[in-house]
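Only a single protein chain was left out; the remaining protein chains are all shown in position.
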Amino acid sequence: MKARVTVTLKSGILDPQGKAIEGALKSLGVAGVASVRQGKVFDIEIEGADKLRAEAALKEAAEKLLANTVIENYRIEVL
Amino acid sequence: MKARVTVTLKSGILDPQGKAIEGALKSLGVAGVASVRQGKVFDIEIEGADKLRAEAALKEAAEKLLANTVIENYRIEVL
Amino acid sequence: MKSAVAVFPGINRERDMARTLKLISGTEPAMIWHAETALPAGTDLVVIPGGFSYGDYLRCGAIAARSPIMDAVRAHAARGGLVLGVCNGFQILCESGLLPGVLMRNKALKFICKDVYLRVERSDTPFTRGYNAGQVVRVPVAHGEGNYVADEETVKRLEGEGRVLYRYAGPDGSLDPAWNINGAVNSIAGILSERGNVLGMMPHPENHVDASIGSTDGRGLFAGLADHFKRVA
Partner (left out) sequence: MSRIEPNITPALVAEHGLKPDEYERILKLIGRAPTFTELGIFSAMWNEHCSYKSSRVHLRGLPTKAPWVIQGPGENAGVIDIGDGLAVVFKMESHNHPSFIEPYQGAATGVGGILRDVFTMGARPIACLNALSFGDPDHAKTRHLVSGVVAGVGGYGNSFGVPTVGGQVRFHSRYNGNNLVNAMAVGLADADKIFYAAASGVGMPIVYLGSKTGRDGIHGASMASAEFDDDSEEKRPTVQVGDPFAEKLLLEACLEIMANDCVIAIQDMGAAGLTCSAVEMGAKGDLGVTLELDKVPCRETGMSAYEMMLSESQERMLMVLKPEKEQQAEAIFRKWGLDFAVVGSTTPTKRFIVKHGGDVMADLPIKELGDEAPLYHRPFVIAAKLPVIKAMDVRPPMRLPDALEKLIGTPDLCSKRWVWEQYDHIILGNTVQRPGGDAAVVRINDGPKALALTADVTPRYCEADAFEGGKQAVAEAWRNITAVGGTPLALTDNLNFGNPERPEIMGQLVGCIRGIAEACKALDFPVVSGNVSLYNETNGKAILPTPTIGGVGVIADFTKSAKLAFKAEGEAILLIGETLGWLGQSLYLRDICGREEGAPPPVDLVEERENGDVVRALIADGVATAAHDISDGGLLVALAEMAMASGIGAQLDAAPEDTPAHAFWFGEDQARYLVTVPLAQADAVMARIEGVPVQRIGITGGAALALSGERPILIKALNERFEGWLPTYMAGAA
């Protein structure tokens, strides 16, 4: 089973990366960019076919390792 | 307008970070994880309401900067 | 040797590089701000130093590679001018298309600062003429993303054309994964462009030019370059 965990910064948390990329896109002349925030995706291959179990495992993975829940949110999708 | 650009490593390109996370998840006892690959997402706020123009700008952003197309693929979604 | 050091926001080894260039060539390099569009007239060597241009955000070197000054650097290289990129400079050269491949995160996923041994693969280039082929030199590395990766085809070409100039090795020159500090393919530490005038390398020869600070093994690279330009002149 394929799954994706997307980890993004909570709103209000400073995103130095996003800020720098935003500046670069503007100076490259890409039109209309108002703001950029960067996050991570983890494409995870899960064994077995039990969707519920996979979701539980992914939640555990996100909480324990993939996201720092002090400053980040995460979203799980089993594809 | 909100948009998201997702950048992932091309298959075949080694992903040391993904590998390390995979190992860490396994040693944390998260069940069933077969493989992990890490990528990036960019949440971009685009000015204006013209979806086609926004898509063009995002494609330009991805090609010019956000992705290194030697090793990465990208996907654009206007939300 | 008239050299120019490109300075991007976040670059932080430009002073180390300028000091070394002055020490060895006797001439102070010009410091060129990233927003400039031209190099000083008569520039022999362009150096892109180490550091964290744009914080290394997005990908190392990615944003700097798209600065105005890089067009001038590309034009300089197209004319056959010499370009040296060290550490972040190597990453910028790869991102700007002047060198093939990319630098990924170190195998151990940690920043690493320590002395390493490099085997100099050939001595018949301006960047290595200060050394003998097969010579082993000790210089420091200081990077988090120096793991050189390229597709098989590219690596084959680099090797076939003798464009790998520096490799991580043991003190005796032996190649063993244990000495490959960051996991680079074929232990590659530095590569040359197709035309032989652009070198990118991860280690910092500019930090080992003073015996009282540790070692003088890095001198050869700069002394060789100075010698090259003396001959050309």
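Which chain is which? They are A, B and C, in the order written, and residues in each are numbered from 1.
Convention: a residue touches a chain if its C-beta (ideal position, glycine included) is under 8 Å from a C-beta of that chain, and two chains touch if they have at least 3 such contacts.
Small disclaimer: the values here were computed from a predicted structure and weren't measured.
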Quiz item: Among C:15, C:74 or C:138, which one is in touch with the chain left out?
Solution: C:15
Quiz item: Which one touches the absent chain: C:29, C:61, C:89 or C:140?
Solution: C:140
Quiz prompt | Options C:114, C:195 or C:231, residue touching the unrepresented chain | solution = C:114
Quiz item: List the chain C residues touching the unshown chain?
Solution: 9-10, 12-13, 15-16, 19-20, 51-52, 54-57, 110-114, 140, 142, 144, 204, 206-207, 210, 212-214
Quiz prompt | Hidden partner chain, residues of chain A it touches | solution = 10-16, 19-20, 23, 65, 68, 70-71, 73
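As a working rule, only the chains that are shown with their structure count from here on.
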Practice problem: Would you mind pulling out the distance in Å between where the CA atoms of chain A average out and where those of chain B do? | Solution: 9
Quiz item: Measuring from the mean C-alpha position of chain B to the mean C-alpha position of chain C, what distance in angstrom results?
Solution: 29
Quiz item: Considering chain A alone, which of its residues make contact with at least two other chains?
Solution: 21, 24, 28, 38
Self-check item: Numbers and ranges of chain C residues touching at least 2 other chains
Solution: 58, 63, 66
Exercise. Mind listing the chain C positions that touch chain A in their complex?
Key: 54-55, 57-58, 63, 66
Self-check item: chain A contact footprint on chain B (complex, rising order)
Solution: 6, 8, 18, 21, 24-25, 28, 30-48, 53-54, 57, 60-61, 64-66
Quiz item: Can you list the chain A residues touching chain C in their complex?
Solution: 16-17, 20-21, 24, 28, 38
